[in-house]
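Report on the following structure.
Only a single protein chain was left out; the remaining protein chains are all shown in position.
Labels run A, B and C following the written order; every chain starts at residue 1.
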Amino acid sequence: MTKRFGVVLVSHVEELAYGAYKLVKESATETPLTYAGGTDDGAIGSSFDKIMQAVEENEADYLYAFYDLGSAKMTLEMVSEMSEKSVEIVDCAFIEGAYTASVLINGGNDKQAIDDQLAPLKIK
Amino acid sequence: MTKRFGVVLVSHVEELAYGAYKLVKESATETPLTYAGGTDDGAIGSSFDKIMQAVEENEADYLYAFYDLGSAKMTLEMVSEMSEKSVEIVDCAFIEGAYTASVLINGGNDKQAIDDQLAPLKIK
Amino acid sequence: MTLTAKQTRAWLLNFSNKIHDNKQYLSDLDQAIGDGDHGSNMSRGVTAVEAAITDESLEKASDVMKKAAMAMVSKVGGASGPLYGSAFLEMAKVIDNEAIARVIAAGLDGIKKRGKAEVEDKTMVDMWAPVVDALQDGRLSVEAIEEAKAQTKPLKAKKGRASYLNERSIGHLDPGAVSSSYLFIALLEEVEVND
Partner (left out) sequence: MTLTAKQTRAWLLNFSNKIHDNKQYLSDLDQAIGDGDHGSNMSRGVTAVEAAITDESLEKASDVMKKAAMAMVSKVGGASGPLYGSAFLEMAKVIDNEAIARVIAAGLDGIKKRGKAEVEDKTMVDMWAPVVDALQDGRLSVEAIEEAKAQTKPLKAKKGRASYLNERSIGHLDPGAVSSSYLFIALLEEVEVND
């Protein structure tokens, strides 16, 4: 089944992004989930190209995007502006927000239910 | 300089814990910071022994402990009960809370300042 | 009557066998409303319990139960580790001197303190609480245990991974309650509990 909603994880660190992916994927096995972490050369930072790839490669066309710290958000915004997809950047706790959205998407919840459960996690 | 306060990062995933460590350490170079992720055999979950080691190996004796999801908290509580150290388990956003506490400790802030800035990040 | 070290060991080894036999089933239950690892978590935990309690030099039931507690805490890897661990630790404190109903009640207290769950939160508590009641009335049976298990199905999960699902957790058995059912069925098989 193709799902309308997906999740993108964006972190300054490769391992953090991948680790978050592993944690979330364990519970949300069917949620379209992609991630990007670190700069192109593996340093701490954000990569426009990696994030763009994570957005484009995600099977869904409406994406909830979670980021660790504010500077990754700005790169994510530029990707969002240049991508054909709908990318909703969510100002929630990175791990907890991504986990929540992914589990709800996995269960086939509608957008209102997803947004309602993300609301208490907004901290940025 | 030996600092009184330190931070422990506890995650269900090894890479997530290490990635969080890398992200935080970049900005908080002098904060005593240790981490534990995954089970003893590297599966997704928490390890009492790894967490205990992270607590004991941390140079500080008053530790702010951050965790990704609730089940890691329970193992962390058992470690806290069995350790000689003061371990304050913080119900904040994992990444954002750990980053905030670590940066403030790095800057030599007192406990009130740390706690004040962590308050808006409590989501669990 | 109180439990002996020998009875406690037999009880826990029987429980361990049941967990191993139902490992995939427990994980399947957890996949539906959690993260799919309850069976592998429990299997890892009870394997450690087996190794820890086989030592015949453990003379008291409390020694066996304390070893089991630490094995579960150290090796399960999921929420059920500290939960069973806390239950076994609290039971270890009273098992040498109290009747079985009080022992299981102490275990239930340990789970409630650790996980902060109440009856009807769709957790292990929903198996332990009815079992404590049945033991206190001298009428624990396989039927009572199966009934308690079935009663978790219509509940909405309020704690743990399953709580993220809200209404969608309704209609599923709670995996921790099911694994706990094996603990009590094993107890019935190894010990005369209703005397």
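We adopt the following convention: a contact is a pair of C-beta atoms (placed from the backbone, for glycine too) under 8 Å apart; a residue touches a chain by one contact, two chains touch by 3 or more.
Worth saying up front: this structure is predicted, and the values here are computed from it rather than measured.
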item	value
Displayed partners of the chain not shown (whole complex)	A, B
Chain not shown: contacting residue from A:I44, A:A65, A:I95 or A:I123	A:I44
Sites on chain A contacted by the missing partner chain, in the whole complex	39-41, 43-49, 69-71, 74-75, 77-78
Chain B residues touching the omitted chain (full complex)	26-27, 29, 99-100, 103-104, 107, 109, 113, 117
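Note that only the chains that are shown with their structure count from here on.
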item	value
CA centroid of chain B to CA centroid of chain C, Å	30
Centroid spacing, where centroids are CA-atom means, of chain A and chain C in whole angstrom	37
Inter-chain centre distance, chain A versus chain B - centres from mean C-alpha coordinates, in Å	24
Multi-partner residues of chain B (each touching 2 or more other chains)	44, 69
Chain C residues counted as touching two or more neighbouring chains	35, 37, 161
